[in-house]
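Here is the structure we will look at, set down as structure tokens.
Each chain you see keeps its place in the complex, though not every chain is here.
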Amino acid sequence: MDVATLVGLFGALGVIITSIFIGGSVGTFINVPSLVVVVGGTAMVTLTQVTLAQFIGSFKVGLGAFFYKTTKPEELIEEAVELADTARKEGILALESREIADPFLNTGIGMCIDGHPTEVVQKMLSKDINLTLERQNTGIKTFKAAGDAAPAMGMIGTLIGLVQMLSNMEDPKSIGPAMAVALLTTLYGAVIANAVALPIAEKLRGISASERLNKLLVLESIAAIQDGTNPRVLQQLLTTYLPENRREALVKNGK
Amino acid sequence: MDVATLVGLFGALGVIITSIFIGGSVGTFINVPSLVVVVGGTAMVTLTQVTLAQFIGSFKVGLGAFFYKTTKPEELIEEAVELADTARKEGILALESREIADPFLNTGIGMCIDGHPTEVVQKMLSKDINLTLERQNTGIKTFKAAGDAAPAMGMIGTLIGLVQMLSNMEDPKSIGPAMAVALLTTLYGAVIANAVALPIAEKLRGISASERLNKLLVLESIAAIQDGTNPRVLQQLLTTYLPENRREALVKNGK
Amino acid sequence: MDVATLVGLFGALGVIITSIFIGGSVGTFINVPSLVVVVGGTAMVTLTQVTLAQFIGSFKVGLGAFFYKTTKPEELIEEAVELADTARKEGILALESREIADPFLNTGIGMCIDGHPTEVVQKMLSKDINLTLERQNTGIKTFKAAGDAAPAMGMIGTLIGLVQMLSNMEDPKSIGPAMAVALLTTLYGAVIANAVALPIAEKLRGISASERLNKLLVLESIAAIQDGTNPRVLQQLLTTYLPENRREALVKNGK
């Protein structure tokens, strides 16, 4: 579990709420109709753009941003090098009884054992990567859409409030509070977009990118295992997937 | 029919209208000249950018966003596997009497039966996909253009109202209501763009993308059928088009 | 001639002017110095970005947006199929005496008659398409530049007006009208950009795209004619350039 996203999200909301508490008069900041316009409106506008399944699924995808567990490339490299070692010594069929932690590596090795030629395995796995990326894109786009809709709904709410205030200015004392309420929807929209929806969309994009890199690493490993590449050469090849300061550690542990 | 877009569109407008009703004074929000400036201006600006045929056609395309029926990839896969099975057992000409639900699959199979070689079929179907995408793009661009024009026309309307108000401020009591009216066009523009035109454009883009994916699935199926691929291998190949949680179901039903 | 652009442009300006007339006090909206700042400034800023020839040429290109006559792909297809028919029956040299309506098709057929091999013809015509696109891009960019400059010059004019008004507020009665004048430049800039320059730029982009499609159709036709393709196969190939609802008509007429 990646704690950064959780800390960041609640930290940002915490900072905003604290700053409201410091100014006193917390009640001013809670206005149910304003909240309904912005949250409801944002949800509806987002729903227009996707299918019902995608809309509901995006909540699950959003949770994934918090509880996603990245496989470290080091673990993948170690596992791939071991498999290459076994395959080289005992043949590729010896991998059948092996338990493989990474599901994508597992699928790929399964294909090799089934006897598909290298190009077929590579083509099918590549397509799997591309189509997975396209599917993950849907989740990212849903949060991005919500992040675009929220400030727009906030502005619409503020415009409604301003029009109501301006067309009824008999009591000068009510102008200030009426404008305060009108501004609330803009505030809600800005918070939802900038502290919640857009950062989660960006986080999902980051997860999608690092998953893609892991899958490319697996793709390369499987090609090497099928070609009977020397495990040491494979390890050297795969370390390029690591930043320079983490390469050393692997070489020390790996030998 | 995809209910999400319909619910989303009317839900968003409903939320906005409700929020106006809660504030009372609904009449303030209806101003025919303002409506004419924004709606008429947006329509005219959009018309400038397209041809008359595209402009009229975009209404039909827009309706498509609500009443579009996506073919589930599962159904396409099932149909393709069955066709591959028949073609393998009885030859490709046996498909002539088959009724094929998907029109693109039907066209492709028709070409195979006419005896065109694989590369020709693939080339013609690929070009069909690309040109269809380009045509769908026109509809998307029309709604995008309307979504860009509406806030601009809203701002122009508000500027006109402000100039009129500012150059004639003899009666201080009229300033408030005059400004309220001036802001109305901005409100109209924001609603048209953010709750109607841009979400529909985005929805059309989503439909276009999922249609493209289905057509790529068909393209791949036809290549496999013409090559006499084993139906089981084809099924395995096509399941990559499904998200992981829907692959299992297909395998269970399909066998 | 495509009437949509003409109607759209004058319609948009008409809607704006009508809305000014409805509010009365039309004279308030005409301010020659403001007009000079925005129109002159926009022209100058645009001129900075291009060469003199491109600047002057862009007026001609802009007119083209109104008076451009698109060749219908149906006509091109018909002409290409006829040529293919003649070429197949009487040899490619029989095309020498034919009058060909489309100039690009004419150039291409001319090259075939001159005896250039297929790859050379294709390469030269492809390059012609790409370079034409690049040149059309210049016109689009000039109008886009004007559309970006106009609101900026409008804002600059308004800032100048505001600074003058704020530094000289002795007569409170003059504040309103002074601010009205200051806002005029923003209004002018918004109208020039959103109702004129940007829609024309977008229209030119659309024309460029449909011209490119027509030229690709010609490119494909010429390759087929040189290869001696069956005219019927060529017609089937070229119908993919049409949207589905226009394919039927062609097939009926064409045979």
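Going in written order, the chains are labelled A, B and C, and every chain counts its residues from 1.
By definition in this document, a contact is a pair of C-beta atoms (placed from the backbone, for glycine too) under 8 Å apart; a residue touches a chain by one contact, two chains touch by 3 or more.
Since this is a predicted model, take the numbers as computed values, not measurements.
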Full count of same-sequence chains in the assembly - 3 placed in this view: 5
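By definition in this document, only the chains that are shown with their structure count from here on.
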Graph class of chain-chain contacts, one of line, ring, star, complete, other: line
Size of the rotation, in steps of 5 degrees, that lays the CA trace of chain A over chain C: 145
Separation of chain A from chain C, taking each centre as the mean of its C-alpha atoms, in whole Å: 40
Multi-partner residues of chain B (at least 2 other chains): none
Of chain A, residues touching chain B in the complex: 33, 36-37, 40-41, 43-52, 54-55, 124, 127-128, 131, 134-135, 145, 149, 152-153, 155-157, 159-164, 166-169
Of chain C, residues touching chain B in the complex: 2-5, 7-9, 11-12, 14-16, 18-20, 22-25, 28-29, 70, 176-177, 179-180, 183-184, 186-187, 190-191, 193-195, 199-200, 202-203, 206, 209, 213, 236-237, 240-241, 243
